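Note sheet for the following structure.
Removed: one protein chain of the complex. Kept in place: all other protein chains.
First chain written, first letter: the chains are A, B, C and D, and each begins at residue 1.
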Amino acid sequence: MNSLLALLIVPVIGSAAAAILQRYRLVERLITFLTFSVTFLFLFGIKVGDLFTWHLDFLGKNLEMGLQITPLSIFMLYMTIAFGIVLTFYNISEKSKMKGFLLLLTLAASNWIFMSADLISFFFAWELMGWSSILMIFGGRREAESRQGALYYAMMSIGGSYSMLIGIFLLSNLTGTFSIQSNVSYLMSILSVHPWQVLGIVSLFFVAFMVKSGIFPFHTWVPYTYGEAPDGFVPYLSSVMSKYGVYGFLIFLPLTLGTHVPTVLGLAWPNYVLLWFGSITAVVGSVLAFMQDDVKKLFAYSSFSNLGFILAAIALFTPIGLTAGLFHAFNHLLFNGAIFITVIALISKVGTTRMSEMGGIWQKMPLTFLTFFVGIAAAAGIPPFAGFGSKWMIFQAMISHGLIFATVLLFFASIASFLYLMRAFHAVFLGQLSHRYDNVKEVSAIGKITEVFLLGALIFFGILPGFVLDPINSIVSAFGLKPLPTSGYEYINGFFSSINMVSIFIVVIVAFIFGFVLFAIVAKHKKVPQEDNYTAGQIPQDWNLTPEMYQFSYDFYEPMNKELAPFLKVKIDGFFKGFGESVEYIGGAVKEIFTGNVQIYTYLAVGGLVIFIIAGWVVW
Amino acid sequence: MKTYNLAALLVGVPLLMAFSIPLFGFISKQLAKWITVLTLGFEFFFGLYIFLWHIYPFNVIMGNWLPPFGENLYIGPFATVLIILISFVGLMISIYNLWSANHGDVVHFALLFLMFVGGSIGLVSTGDIFNIFIFMEITGISSFALAAYGPERRALGGAFKYLVVSSIGSTLYLFGVLLIYTQLGTLNIAEIAARISQTTSGLLTFAGILLVAGLAVEAELFPFNGWVPDTYTGAVNPVSATLSGIGSVGGVYVLFRILMTVFGKDGNFVSTYGNIDLMALVAILGSATVVIGELSALVQKNVKKMLAYSSMAQMGLVAIGFSIGSKMGSYAGVFQLVNHSIAKAMMFLILGIIVSFGIGEHIEDMKGLWYKSPFLTVTFTIGSLSLLGLPLFGGFWSKFALVDASIQRGGWYDFVIAIVLFASVVEAFYYLRIVGYMFTSKPTSTDKIKVSISPAVPIVAFSILIIAIGVFPQIVGGISWNAAHELTDKMGGYVLNVIPTIVGH
Amino acid sequence: MVIVEFLIKLAQGFGIGALALATGLLFGGIGRKIMARIQRRYGPPFTQNYIDLFKLFSKGSVSHGWAFDLGLVAGFAPMLAALMFLPIGPFTLLPSDSSLIMIVYLMMMAYLGMAMGVLASGNPNSAIGMSRALMLMTGYEVPFAAVIFSVYLFSKTGYLTQIVAQQAGGFMNWNIVKMPLGFLAIEIALQGMLGEKPFDQAIAPAEIASGPMVELGGKYLGFGMIQHSVGLFLETGIVVDLFLGGAPNFWIFIAKQFVLYFIVILVDAILPRLRIHESTSFFWKLPLFLGILQAVIVIIQGGVLNV
Amino acid sequence: MSEWTEIVDYFRGRSMWMLHYCTGCGAIELPPTMTSRWDMERFGITPMATPRQADILLITGYLAIKTLKRVVYTYEQMQAPKWVLGFGSCTINGGIYWDSYNVIERLDKYIPVDIYIAGCMPRPEAILDAFVKLKEMVQKGEAKGYEKYVKNYEWYKANQDKVLKRTSPVLKEIEKVTKIG
Partner (left out) sequence: MADILDEIKSMDLKASWLGDWEFEVFTPKDRLVSTLSYLKAKGFKAFMGLSCVDWIEEGNFELVYILQSYDLALETIVKTKIPRQRPVIESMGPLWKLCEVYEREMHEFFGIEFTGNPNLKPFFLENWLDIPPLRKDFDTLAFSEELFEFKEDETHGIESPKRIE
């Protein structure tokens, strides 16, 4: 049986099984994990260029729908399904109210998105992924807020997909077929004749993709939804589902607009606008992130800020830009996954998501603390770990185009990301441990295995980025760009300079060893409990000092908030909320028509008739 | 020829059995209910037989009297689809009634129900505009009585409103028919369709307006659909299921049979004779209905009222589909009609079960249904997702076709489809809000709801059908494509199949 | 064979580390002497920092758990690692990887490590100090980045060794002449990076009891001193390599570094300490404007490659 | 090992970091010693903010019972080689508050003092002289106050508790005492 089709059928069967056995939670979580692993096994059966088509007589004509494998789809499939395995393996021990069968439906839809060859199945999979994730978010921790969050996400994503629907039909009416290949090549052909029509259609598609990855104007739903979604689902939502938008962008970005459209700094102006969308998202995400007090909301802002980085890189559509974008997409999946899994492990043990109530948990959960530390180091782009290579390549890609303003903005976003990562790290793990968490224990064995695996992955892909850069190079050449030169697994070849990551790792390790040796040989130190702290001579017991009072983490960057306050007045989600309320208001007004007494209805009917007659008269 | 005349049984049997039910009623109330199930079963399988053996289209001359006096039944692809749909929905609701209809006068309920379904089937298959009026009256009367059925006072209010407005509608329709009869001397649709171009256009527009106004009441278009919310919420749940599942089907069929076959002027996009293009007029009314229906449903807090407004809006959607005038448009209309009646009937039945277990109709009472009975929640979710047009469910393909048709038509129809999509985002909001309430909180009292067999069968059948259409749209796709052909290609599809048989006879 | 070559590299690395530490402490001592002279007093002998460091390592100290220790060690280890890629005069230990952004991010790893250790102590003063240090970092890193990117654009390469090579041959060839505004911006940023007077809110002794260093006792304070002095050597070294054209031999390199440090000390001795949000917004005004202006000039001069 | 301790003591003497507990009126004498006229930084002595970093604890005046409790707590927070300098006559014998009900008379009773500097607020020269003296004592290895504290910890604690944790009134025969007038 063709393994392409298996990638779709297996998750659906698994989902059905999970739905039936929904009552026995452990069995359902095991089924979810097994389905993910089996799907991964089928993944080995496919190779670039596979094609599977079938016909559907619908809309009166014999529509040809199909699945095809491009290097990009293989890259995305491997990435997302592998992460799914890690997540569902962790979820076996997680008690969050995540419904396994909906996750498997989302998996089926995500495989289908990455493999669809025609617009109908792409839209079919996109909508399927949409509603299964909406229903999933309903089961969040706080039921009223998770409903608001899910409905906000539903409105944005359904609105986005309807704009894509219009785009699909505008396009397919022009070309007559639904297959993506022919449509994109058609767009390229008519590009020189009337570019504005092409831009119109493509922007309709891009609205849907921007909503899904939370890019600037449509990012407002992300914090509400990630903050409220059930804990087991948030890592999948943030790491994997934001990549659909990236995949979507990459369908239409090959329209090399350079030749037909006025260029800015050697870049076609639509790409330039998209790049600015990316950089603004990155800055907005990072700046808003370090003001949050809810840890899930904080990392929600962080995840769509990283999406801004990715979009800024791929919008350049130069060899180094595309490589940087895809590499950052992979790294984002890795470190975002690591951070979110440790956060939900933490929340399941600590019970609250508000950072001001946590603190000092490194004493109780050391392994989670280490994974979180390596996760945020990778997110901040610290060399030996995974995040460094991609962030560094993004800056090189941007600066090689001379886009100085956007690069400085992105660098500010990456420094601001360092801020909120440190804030989360301090507020949650470091500082004073409150007595509420005295009996908090480390995660279960399964949790430990997952965390060790994530640690290994972060370090492995940090040291040997070649394993990720080779498939990316094949993707870049598939898009018709000349890929960057490759020389060995441990090398990252940028435009300005190339770095041997293994040598950096060795040097850092040697420095660490030297540090620990120095630490050992000098005078001994004495371990002291957390109460024995410098309190300017005041004896803590006298003014009954509690660890909560003594932990400083609420409003950590208050001066910076005051500094950036004028810029934050512009509330984008205010716009969407206002729009929602006005629709509700009109609804209330319209409802008045059906007053309930029959005279009104008869007047309406007769009135309608009179209008028709007058209209007939006038026209006559 | 033998089977052709049997088709008359399709109309005759339900009416005959309807009036014989009081006799069976004396023997036992249970028997009366079983009679309705059996007759509708017969109807369904007969329709299935016509469809599967592909013996449509054929014409049945009643008693060998030639028009303009005799009537004929024309069972084309459009009529077949609707007959199967009506009989299937009727069958399912009658099975549901075995369990639910036990308070009040069971015999009268069964009589009225069977009369209503028989009348609808007749309405759908008759080939004579005056005969359409007769069947409209039959279904009208039975639906007034059905709407008034049940213990609640609001049922009476709803039924009375429905009575007043639809009587206005039928009188207007009657004037229209008289006008046409005086002009063309015939009542047979095919003959009128052939001779329509001979009369003066002024008279045609006037007759057309009267007919459209009359039929718009039944087809629930904007100015004329005041009665819809009160009647649907007033009526008992199985009755509102019948009204929205079957009643609206008949209404829309007749409206567009008259518009497209009788008044239709062929062209790549069908438009009507006379000065106004009635199709464009119906399109405007349809989009108004959609917007008003969705917006007023948004602020409702009562689930039944929400479903009522939503069915009104869906009918507006179907009207837009047909009024595009292209083959794709009517295809979308038929497909949407089928999906809507299945899904809406199922949701009303589910609501009926929920109400019967003492849980209120308010949206807050839906809290924690997922824990009380996963079966009801899953089926309600399937129904609502299909109405929203999300994949894996029937509604997806019909909405898909609708958007395709209206963009193909282009011009100001892009504006229409933009409004429709906005409205369906609003619709998504309030349906998902209900689903959200069901999924989220663990209720205080975790008393499980045990759904007995007889109400469960129709709901399971409906949801399986929805998913089946969702996964294999060809089930409904093929025949609705032929139905669309029959509507848009007036001469080839309808007239030439009917005239020879009459002349030959 | 490889092991022998590795051991040589190790010895050289160890030498460079010791050298950097020695010069850093020497600069610290001389800086304190200059500060004293400015205040018309004798000031400590310039070897005072060595004595302080030795005393700290011989003193008992207090630890708040393994995260505290790991953090402090992780504070100065990446600084030493970054040294290995810096061209010091003619010699660079690992010339093939001396990419500028990698050194900047290794320094950021030092900040991350130090922050982890200091915050693990649980003292609110250290938390306030660390939040000020991070806010300050957002301040000075942005103009620093603008200058780095303009240097990238100007010299079309990321390797420090090649940047130094391009500036060989006489004063006129140095980047300070070709990119004066860039040098100005990075000089102000250097003031922030070294945490000297106008921008030393993070370690304000009176307000937050010396901020992050509140819980650091004997050897931990020693590690802090090592990190500061090696960082001093590293940052001034980078600026020398970028703008003052490296150095033919080690002593001239040290001299150039000292010139830069001298300017920093003078500013330090005179200006009072700013408030934290004033210093961040200051960094986003003048230095950033200079940096971007410099980059625009470089672009106009044909630096763009749009590869 | 004695050469090693000798070398270490040499360095310890040359770099002493001072935490001055500014109680009473002695604190005003410190700014002149730090600034340009007397400049104690010449001897490697700089003021430090926290007990963790400090080597010398400078008590600059009379100690009420409340401040005594804080001084003892700060002293215990300082690390191993630490020295205490009693500053002014108030720490030696209570100074002008010799008969006050609230001021302790002799600091030595509660924490080990290495050097007392006499004077009802000694001038900066006296302070510098004390520092130089302390440097020599440290370098000769005589300043072992901190070891004395550890060895006789119970005795010191008893004295401290006698003042800080009183359980019964101090003046026993009230009526005998209040017979005046």
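In the analysis below, a contact is a pair of C-beta atoms (placed from the backbone, for glycine too) under 8 Å apart; a residue touches a chain by one contact, two chains touch by 3 or more.
Every value quoted in this text rests on a predicted model; they were computed, and no experiment measured them.
Chemist: Taking the complete complex into account, tell me which visible chains touch the one left out.
Modeler: Answer for the hidden chain's contacts among shown chains: D.
Chemist: Have a look at D:L30, D:I115 or D:V138 and name the one touching the chain we're not showing.
Modeler: D:I115
Chemist: For the chain that got dropped from the picture, name the residues of chain D it touches.
Modeler: Interface with the chain not displayed, on the chain D side: 65-66, 69, 94, 98-106, 108-109, 112-116, 133, 148, 152, 155, 162-171, 174, 177-178, 180-181.
Everything that follows uses one rule, which is that only the chains that are shown with their structure count from here on.
Chemist: Which pairing of chains gives the most C-beta pairs in contact?
Modeler: A-C
Chemist: Which integer distance in Å separates the CA centroid of chain C from that of chain D?
Modeler: Each chain reduced to its C-alpha mean, chain C and chain D end up 39 Å apart.
Chemist: Using mean C-alpha positions as chain centres, tell me how far chain B is from chain D in Å, no decimals.
Modeler: Each chain reduced to its C-alpha mean, chain B and chain D end up 98 Å apart.
Chemist: Going by the touch rule set out above, which residues of chain A reach two or more other chains?
Modeler: Those would be 523, 532, 534.
Chemist: Find every residue in chain C that makes contact with two or more other chains and list them.
Modeler: Within chain C, residues 58-62, 209, 214-215, 217-218 contact more than one other chain.
Chemist: If I apply the definition of touch given earlier, which pairs of chains qualify?
Modeler: Going through each pair of chains, those in contact are A-B, A-C, A-D, C-D.
Chemist: Inside the complex, what are the residues of chain C that reach chain D?
Modeler: Chain C reaches chain D through residues 32, 36, 39-45, 48, 51-52, 54-55, 58-62, 205-206, 209-210, 213-218, 221.
Chemist: Which of the residues in chain A come into contact with chain B in the complex?
Modeler: 22, 56-60, 120, 123-125, 127-128, 130-131, 134-135, 138-140, 143-144, 146-147, 150-151, 154-155, 158-159, 162, 165-166, 169-170, 172-173, 583-584, 586-588, 590-591, 593-594, 596, 598, 600-602, 604-609, 611-613, 615-616, 619-620
Chemist: Name, in rising order, each residue of chain C that touches chain A in their complex.
Modeler: Contacts found on chain C: 10, 13-14, 17, 57-65, 67, 69, 72-74, 76-78, 80-81, 84-85, 94, 96-97, 99-102, 105-106, 108-109, 112, 115-116, 119-125, 127-128, 130-132, 134-135, 137-138, 141-142, 145-146, 149-150, 152-153, 156-159, 209, 214-215, 217-220, 222-223, 275-277, 280-281, 288, 291-292, 295-296, 299, 303-307.
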